[in-house]
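To start, the structure under review is shown below, and the notes come after it.
Every protein chain of the complex appears in place save one, which is left out.
Naming follows writing order (A and B), and every chain is counted from residue 1.
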Amino acid sequence: MSRALYTAAPPRTVWESINPLRMIGELSETRYWMYLLLLPSALLITAVVLYPTLYGFQMSFREMRLNRPDVGTDWVFFKHYIRMVNDPIFWLSLRNTAIWVTSSIALEFLIGLTAALALNRNLPGTKLLAVLILLPYFLPNVVAGHMWGLMLDPRLGVINDLLMRVGLLDGYKAWFADPKTAMAAAIIVESWHSFPFFTLLIMAGLKGIPADLYKAADIDGAGPLAQLRLITLPMLKTIIAAAVILRVIGLVNSPDLLLILTSGGPGRSTQVLSLYAFQMAYKDFNFGYAGALSVVMFVLLMGFAWIYVRLSKVNED
Amino acid sequence: MATLSIKGVRKSFGSLEVLKNIDIELEDGGFLVLLGPSGCGKSTLLSIIAGLEPSSGGDVTIGERNVNNVHPKDRNIAMVFQSYALYPTMSVRRNIGFGLEMRKMPTPERDAAVKKAADLLQIEHLLERKPGQLSGGQRQRVAMGRAIVRDPDLFLFDEPLSNLDAKLRVEMRTEIKRLHDRLGTTIVYVTHDQIEAMTLGTKVAVMRNGVIQQFADPQIIYEQPANVFVAAFIGSPTTNFLNGTLEATNGLLSLRHGGGSLDLGGLQQDVGAFVGRPVVAGIRPETLQVAETGVSGTVEVVEPTGPDTMVILNVGGQMLTARLGSRDRPKLGQAMTLSVDARAVNLFDPDSGDRI
Partner (left out) sequence: MAQTRSSSKLLWDVVAYVIMIGLAIICVFPIIWTFLTSIKVDEDIVTREMVYFPTRFTFDNYVKLWFQSSYPTLVANSLIVTGLTVLICLLTGAIASYSFSRFNFPGRTQLMLGYLVVRMFPAVLMIIPLFIVMRQVGLLDSTVGLAIAYTSFLLPLFVWMLKGFFDSAPKELESAARIDGSTRIGAMLRIVVPIARNGLVATCVFVAIAAWNEYLFALMLTTSQGSRTWPVGLQLMVGEFQLPWGMLAAGGMISILPVVILFAIVQRVMVAGITAGAVKG
């Protein structure tokens, strides 16, 4: 019976036993295979994340000025941290970071939730509208910044023109040049750019809520707002908590958009911590102090995340 | 075709011991059914036989070969999964032929083999479709086709019929029995359906919590269950357990229970040591008959099922289910006496639950 030939493994020739493909195949049957698969990425992450981070920590305890080789790279222990306590710009940046993060998240969450609720009704045309509404999230910071820079330009900005036409504004306004409006304008640009993140996650969460719950609520006579308050929001609690924490991390850590829009100005009205640290490194080449600033940022973020997770757990019980 | 021998196989996931010292011997061409409640370790045992999971100890031998360190692809087995596990991106033809393709069988031979298997299962007209375009029953046949085309030493079936509706399940059960008779391949078959176990198996292993409770011919499992668990698990409606005290008067055994005394003349067991002690009598509902003497009680529930009528009798506080003919329709609260065929009664030790 010829088939018997094929019931067992094909015979091995010398060539086959040194064939690299076959060797990988054999390797994949060992019990260490899962670890082998993880090895390359783990090594890479160690090299580009863990090592630099640890390096950054120790750097914050040293003198390290790239443009001043004369001062050397000695250990200075807590010098940078002490300087920070007495640095008014640090405290200002901290305050601005708090405003920047909380206002942006509040705005993004509200718009994101509204959009998700509207899209979740699955009316005709929703698919196309969803693409348009989600699009800003995928646009580059640089372009988003300049698009709004163009629209908010003090001399040729279309927004000034539109606002004057509807009578909300008397004359053209220099949004980013006025310390009173710069932060608010930046927050609006940031919210435009990132609210779709909330929309995305909340839409996913909404899909997971059983339709029967709403039918039951309908029968019980609960109106749409009551349903939102009693069913939708409680069911979305975990996902909203996750989205908020991811956004906090993003907003605290990346100074990109502010760097493009205002560079922290005018004055220091939009100076946030991450921007201050970046400029300390990129402009002043004071790596030691920049490192210390980022370490403090990281510790604050970790602390926040810990408390936040704690609180949302407590709320669940 | 081959024998299967499992000796002292154990399996733990971390600190959770899922299989404890499993011993099984299956003859060439045998049909072993692994039967047990959900989570008792049936699938895990099958995975170990297939080599998909390493065991934590013990030996698995297929034919003459110890396969402890043999990769699944080299064990020459075939498996049908509960979810069928058809490759969604491939046509039915390629699905069935995939095992042969992997073993580098030339295309013409492979096509012939696929055709033969498809013929046998009457799925020739489906060969060009994708699994997504098939009904549940058709998928099941394709999964079987994928197994038989390889002509393996051993078939493994993991609850292959549990996703089918009741009618199709009965049909496929017959089909599997026919295939086994025809191909004569050794089979290990997992199910928690006891009818499948009784109709298909040449040997049945009843498992619970990773331990084999009884490993025997299906008839033995039915007639002489090794313990209370097996007696309760096999049979529908389930075995009645009547608590009482074993008595012997003039060499005649009887069971004294709350509602009277039951004559046990004709009992097949040697129970001498238990005279005067409490025992549990396992009495199958189908062995009870309306009669003048036997156990008496009042009718509590009457459930006509069509061919039969289930009657639940209160015997001195203990409930006894009887499977009576469709004509027997007693009234609620009526007094009734049922005769017990003592040859079909099993006595169990109430402490250990084991058959005496």
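In this text, contacts are C-beta pairs under 8 Å (C-beta built on N, C-alpha and C of every residue); 3 or more make two chains touch, one makes a residue touch a chain.
Quantities reported herein were computed from a predicted structural model and do not represent experimental measurements.
The residue touching the chain not shown here, chosen from B:Leu32, B:Ala50, B:Val92 or B:Ala226, is B:Ala50.
Interface note for the absent chain: among A:Gly56, A:Pro154 or A:Gly265, the touching residue is A:Gly56. Shown as candidates are A:His146, A:Arg229 or A:Lys313; the residue that touches the absent chain is A:His146. Chain A residues in contact with the hidden partner, per the touch definition given at the top, are 9, 24-29, 33-35, 37-38, 40-42, 44-45, 48-53, 55-56, 59, 111, 114-115, 117-119, 121, 123, 126, 129, 131-136, 138-144, 146-148, 150-151, 153, 155-156, 158, 161, 192, 196, 200-201, 203-205, 218, 223-224, 239, 242-243, 246, 249, 252-256, 259-260, 274, 277-278, 281-282, 287, 290-291, 293-295, 297-298, 301-302, 305.
Interface with the hidden chain, as seen from chain B, comprises residues 47, 50-52, 71-73, 75, 77-79, 81-83, 85, 87-89, 98-99, 102-103, 146, 150.
Going forward, only the chains that are shown with their structure count from here on.
Here the CA centre of chain A is 55 Å from the CA centre of chain B.
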